[in-house]
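A single protein chain has been removed from this complex, and every other one stays in its place.
Chain lettering (A, B and C) follows the sequence in which the chains are written, and residue indices restart at 1 in each chain.
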Amino acid sequence: MIVVMKAGATEDEVGAVIGRIKDLGFTPHVSQGVERCVIGCIGDERTKPRLQSLEAMAGVENVVPILKPYKLASRQVKMTRTVLNVDGVQIGGDHVVVAAGPCSVETREQVMETAVAVQSSGAKLLRGGAFKPRSSPYSFQGMGEDGLKLLVEAKAVTGLPIVTEVMAPEDVDLVASHADVLQIGTRNAQNFPLLKRVGKSTKPVFLKRGMASTIQEFLMAAEYILTEGNPNVILCERGIRTFETATRFTLDLSAVPVLKEESHLPVFVDPSHSSGHWRYVAPMALAAIAAGADGLLVEVHPRPAEALCDGPQALKPDTFQAMMDSLVKVAEAIGRKAL
Amino acid sequence: MIVVMKAGATEDEVGAVIGRIKDLGFTPHVSQGVERCVIGCIGDERTKPRLQSLEAMAGVENVVPILKPYKLASRQVKMTRTVLNVDGVQIGGDHVVVAAGPCSVETREQVMETAVAVQSSGAKLLRGGAFKPRSSPYSFQGMGEDGLKLLVEAKAVTGLPIVTEVMAPEDVDLVASHADVLQIGTRNAQNFPLLKRVGKSTKPVFLKRGMASTIQEFLMAAEYILTEGNPNVILCERGIRTFETATRFTLDLSAVPVLKEESHLPVFVDPSHSSGHWRYVAPMALAAIAAGADGLLVEVHPRPAEALCDGPQALKPDTFQAMMDSLVKVAEAIGRKAL
Amino acid sequence: MIVVMKAGATEDEVGAVIGRIKDLGFTPHVSQGVERCVIGCIGDERTKPRLQSLEAMAGVENVVPILKPYKLASRQVKMTRTVLNVDGVQIGGDHVVVAAGPCSVETREQVMETAVAVQSSGAKLLRGGAFKPRSSPYSFQGMGEDGLKLLVEAKAVTGLPIVTEVMAPEDVDLVASHADVLQIGTRNAQNFPLLKRVGKSTKPVFLKRGMASTIQEFLMAAEYILTEGNPNVILCERGIRTFETATRFTLDLSAVPVLKEESHLPVFVDPSHSSGHWRYVAPMALAAIAAGADGLLVEVHPRPAEALCDGPQALKPDTFQAMMDSLVKVAEAIGRKAL
Partner (left out) sequence: MIVVMKAGATEDEVGAVIGRIKDLGFTPHVSQGVERCVIGCIGDERTKPRLQSLEAMAGVENVVPILKPYKLASRQVKMTRTVLNVDGVQIGGDHVVVAAGPCSVETREQVMETAVAVQSSGAKLLRGGAFKPRSSPYSFQGMGEDGLKLLVEAKAVTGLPIVTEVMAPEDVDLVASHADVLQIGTRNAQNFPLLKRVGKSTKPVFLKRGMASTIQEFLMAAEYILTEGNPNVILCERGIRTFETATRFTLDLSAVPVLKEESHLPVFVDPSHSSGHWRYVAPMALAAIAAGADGLLVEVHPRPAEALCDGPQALKPDTFQAMMDSLVKVAEAIGRKAL
């Protein structure tokens, strides 16, 4: 870190800061500018994040971090890209992978019909929510364990591994006993007890970016999982909160190349929740792949107008098929495969 | 809700929408404009939130909600203001109430020293974190149960009721057995299993606004607690995420009169986390009271530069005293009391 | 518009609102719900935008617009896509078009070298700033008229039509006498005197989205130009202001399909200013085309480290060439041409 002293900071104030830097186990390095004194703190600021408290000392203007705060998620620690194997499906390799299915599991018929349809169009994973975070307590809250069982039935028929959300630490074992990938939703992106708990699981974790998380905070959420011992994390950009209301969230596709630059973890994009309207899903899906994403999470429902959750953003099987047809071509254009 | 049809919607499309509205238990009311057909849906859209799925039907432009989605939190259901009694301290009444204390409980000495100081300056509640949500897994994570015990010791000495955070459903009983008020942090503002769990507690809940929550979503989070049977909710504005970086968050003080207009629940403001710098805490504390807030949550630490958490935003006991001196006068200016 | 009355609105209040609606030239249409009275206003709310003032009347909860406020920019008024001809270059047709060049015109050598390079890589338009909006008065402010002359020289050599910014109404004639396309920058997105002035020009206008403009406000800015009689407007998404700081702005690529749905005007994307780092320009350029953009505005500089403006985001001629190679393939993948 760099400690920037105020313009009129006294020698005593500078001395006190230097003393404190040493106390915290860092080596100070003073640089006197034309107007201000700047003190570099040499040492690993990530594992000892207490330097920030120097800002409370007299004469200090502010404290500027130099190193990124993540380690295990960074490419400095792991240069090669992480490729996960989810029941035979490679995630983060040459093939872009599409996970598709309904927002929420509603009935056996609905799950089966959707699973068969998305598989035949080229999806490699089945998504579907049994535990649903809903902003209203009056909305459908998901089928819970019964929903998990329907997903397992759908996997038995189609062979598609299951991605499904877990919302509370005490549900991790239950969900992990049915699912192949544990999804953490945007509203739990900084639910640290939950992140620690899935970090202790052996199942891969599909981590959505918080709608208010910076990319740095997003990687720190991944770091929580990685430091607990689970190296299998998939990052997913799904839209952030901005002033724009024409779409439900603003899909931050620039996050894709930034995450690829900063981290070795695979990067997915969810074009459904960000858009909020099915009409915008396919263009954003293609854009995500062109930007370098390793895969997509897409909502598909056989009868969107009857969906218990997020119907307006669901593709029907035929529009999903059309999207996949284009996706194959865009993936090839950038030297990857989609099927 | 209002269903707005597209300019060229056919009679069949309008008919299908009308049929679906009836199926969902609402009464349609058609209004033909110069350019578009608009269909009102008469019925209580809050308890049956499925109308939104009509947006997926052919010919529908969009679906516009008319009623606010919260009921129990609204002033329509409860006209009188809610006043809570926390161990003898009235919250939401004529007196504005200050909860003060350290960001995190660090040592017995630190907690005692702070508790005695804030009490002598006029604080009525003691705040302090034993379970700490930190964006880095390398940061101090709180003392846990040992921290709760130190807070209880401080209460024994000062008599100040305790406000402290609970982060996971499985910790609610433990925290409730020590604390007087259960705090839900901004990162758990849409952690619905946690909200439901504290909704089953008999202890008052201090609910912080999510840094990306709209005021409507904030009230829906309160609604989750209220629908579980716990009527004792205190709302707390603590800053939202915006593009401005001069402060840690942007304190949305306009939320105070809006929440007072929309809801009967007491409204607090946290000027410490929003500012991120102790220098801006006192002005924002005074502003919050002038805007009509019922109380404040303020961080105080005897030696901020040594704090394990958020030192830069902590007031020292003497600056806290100065803030309280001004607060008494501002409260009087708007016809309330602060001591 | 829809006027939503408060729950307890009196008959007199409803009557007063109905009277006022008639006074303003609309036909009221009353609908009594279970809880509230809702009054539709039948008539063209776009050309008479005064209904909003009804919100100030007693008993009114709020006023909800139903129609989009733009007319000439909308697809309702013009169903076919607008294709512009800029000195022989078709904008908005089957070919995607790349405008490339330096952020600012600095020297004859720099402009010539860049113009020749981008042309040989497939750019169809030359961009370059002579009048520069800089956030600091101490930064290079552009060469002004001398810069315009250098652009004309570059056009004489390469044949590339010129896109360059105009910042003030009094400069429109000067800039129009040299340039082929008048660019309006993001900071002037709601500079209405300037929009009206270029609306009176016969030159096409390249209109950048304001960094804080909603898509609706963006189209209203276009509407200002269109209502003055200039039908030749190119819309350009260039990143909006959000809380994310890893990129300079957040490129809102979802705006591309939304603008294509709402408007008949061509849509470009500027991946340079949004990213702020050259490394992220090519992925976002490919993503923009995959999302359906009609063209790109890209910054290229032969020696970015010596640039007087925005060096970090400039591509070098060789990285620009590599981007164009990929662009050709992505354009083909979605059924368009890039060369």
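Observations
Operating definition for what follows: a contact is a pair of C-beta atoms (placed from the backbone, for glycine too) under 8 Å apart; a residue touches a chain by one contact, two chains touch by 3 or more.
The structure presented is a predicted model; accordingly, all values stated were derived computationally and were not measured.
Here the chain not displayed is in touch, across the complete complex, with A, B, C. Looking at B:Asn188, B:Ser201 or B:Ser274, the residue that reaches the missing chain in the full complex is B:Ser274.
Taking the complete complex into account, C:Ser139 is the one of C:Thr27, C:Asn85, C:Thr107 or C:Ser139 that touches the chain left out.
Which of C:Pro69, C:Gly93, C:Gly159 or C:Pro231 touches the hidden chain is settled by the complete complex: it is C:Pro69.
For subunit C, the residues touching the absent chain in the complete assembly are 20, 46-50, 52-57, 69, 133-140, 167-171, 187-188, 190-194, 196, 210-212, 217, 220, 223-224, 227, 241, 277-278, 304-308, 311-312, 314. Subunit A meets the missing chain through residues 2, 4, 7, 29, 31-36, 38, 40, 42-44, 64, 66-67, 76, 241-243, 245. Of the residues in subunit B, those that touch the hidden partner chain are 212, 214-216, 240, 242-247, 250-258, 261, 274-275, 279-280, 283-284, 286-292, 326, 329-330, 332-334.
Methods note: only the chains that are shown with their structure count from here on.
Rotation angle, subunit A onto subunit B, C-alpha superposition: 180 degrees, expressed as a multiple of 5.
Separating the centre of subunit A from that of subunit C, both taken as means of CA atoms, is a distance of 30 Å. Between the Cα centres of subunit A and subunit B there is a gap of 26 Å. In subunit B, 241 are the positions where the chain touches two or more neighbouring chains simultaneously.
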